[in-house]
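Written out below as structure tokens is the structure these notes cover.
Note that one protein chain is taken out, while the other chains of the complex remain in position.
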């Protein structure tokens, strides 16, 4: 493993961890401060959206800021710019980082750490929601990548997830690593471990649909893209 | 029909469908979670705004991301870059996509699918509101196009619609395809089928006013514009 | 008066009118839908912020999108790119447009049109608030102009006003034309006519402070700036 790969793995671990800390922590704070269900979810969705945007912005130059095994899988299949071993290591770091992030949020709020959730989620409408949410997420990422416009990806992904919290019935997990981590917090954002496998299956199906749709609508890849053009250097 | 036209039609179908799913779905979720009317509409407007922004960003390079028959009509009249047949096909895809999106939202929330709304909306103040909302929408789009600044269109349209939800009395439908589709959901965002024709007439009048105003204020077209400059390619 | 000046006046009339319609209309809607004072002001501030951003974006290329006599005065004093007669005409259009916008909002919500407000606002803390709000507004605009970064002005002004609604005690009118117009609506956003002169005096003082501060911190003007670079033309 060279140094760049090590930095990528550290970025994926840290970024996914902070993303889960944002999701779980804001859920705890909102639950403590209000009894209104819409206000709680509004806080949770807006904060997740802001957190996603900034985390993508700051980690994207260290290997893509995937934070999501479905994204890494699609990137690997479409691009093959790195080996299967690196893709697997990235996903392992996403999952362990996500679990660490859930623990960090619970520690910041003095909640039990790594406590399994008892919040069962499932049924066809909920799983359909996960398919739609993940399909849209992958469509956003792959479309912007293929049209050479990754400079928009941070705010576009943030907007999609912020909206999907509300217009789907599952509040849009759309991420297997985050789903696994959320099974280990017995707070607002939790999901019972028994509900996780069906969620992940729905997310994988959605990811495939979104990726295929993006490749269909944008059949021509604009070549290998530099993520963003640095600001002009002074002198 | 060549392949590019097919991709455009698929993009208009999918994008308009997801836009309606965002509008209808977030209305259902907000209604279930809160009894406060302002909080419900705040959620509905913010989520629609985020959804519009991201959908325009990701579909714009596949034929313009109109999602709206009034926009397609103005674009065709001002530009004539494609035949009347293609314009009609685009509008047909917007309408069928919108209906599919309403059905998708209702399915995700286990609501009756394709059930007509009984929510009557109308009267001069409401119809004046639709004129203002659609005039502003067309002014935004045509002005940015004519001044060669379509890189702003996604967030500008999102901001306009997000504001128009509140500062008009109709909550700003501003889109005949979306209006038709919203007549087929008996949830928060619904509109009774009998109210639809007057809404569409007001939207067409508003669209004409906004387009004429934009052409008046910006009489010189900056030439044919590439939607957005792709990020610099790496070596 | 040449055609470009005519278009500028039309733009200032329409833009200021829509700005006031956004402020007044969203206040009416929020008042009708909720009794919570914070939720009402949150809606009013967020919607005004979105409206300001999009209106500046779409009108800026037709003469600056000032919508505000204090901004026009500062622009004229600092730049002298047009005669005093044009500046006066611009301000007259801002005021008449603002009044028309208040009437439009009241018409959309079936409220009495051009009805004087009975909402008295004033006292040293409130007037100090108007000084601070207007000083900040002018500092934002003049600073971005002098550093050649007017591409940020729409969202920066929107963010400033959105914040100033809350961190000042006056909810930040910061605009004499808008203040006059808001004296002619007996709804949430109204201000009693007798309260207007002190507000305008505070706004002028604040505008002077903000402009002087900007010129002090950025003493070197980056030359005459083109507002924004059009997107690349396609072939």
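Labels for the chains are A, B and C, by order of writing; each one numbers its residues from 1.
Just so we're on the same page, a contact is a pair of C-beta atoms (placed from the backbone, for glycine too) under 8 Å apart; a residue touches a chain by one contact, two chains touch by 3 or more.
Keep in mind the model is a prediction, meaning the values are calculated, not measured.
The chain that is not displayed touches the following shown chains in the complete assembly: A, C. Touch with the chain that is not drawn comes from one residue among C:156, C:177 or C:208, which is C:156. Residues of chain C in touch with the missing chain: 36-42, 46, 49, 125, 128-129, 132, 136, 139-140, 143-144, 147-152, 155-156, 159-160, 162-163, 166-169, 213, 216-219, 222-229.
Seen from chain A, the chain kept out of the figure touches residues 3, 7, 10-11, 14, 18, 21-26, 29-30, 32-34, 36, 39-40, 42-43, 46-48, 50-51, 53-54, 57-59, 61-62, 104-105, 107-110, 228, 230-235.
Methods note: only the chains that are shown with their structure count from here on.
Because contacts link the chains only in sequence, without closing, their graph is best described as a line. Both copies, chain A and chain B, contribute mostly unmatched positions to the interface they share, with under half of the numbers common to the two.
The angle of the rotation superposing chain A on chain C, based on CA atoms and rounded to the nearest 5, is 180 degrees. Listed for chain B are residues 36, 39-40, 42, 46, 228, each touching two or more other chains.
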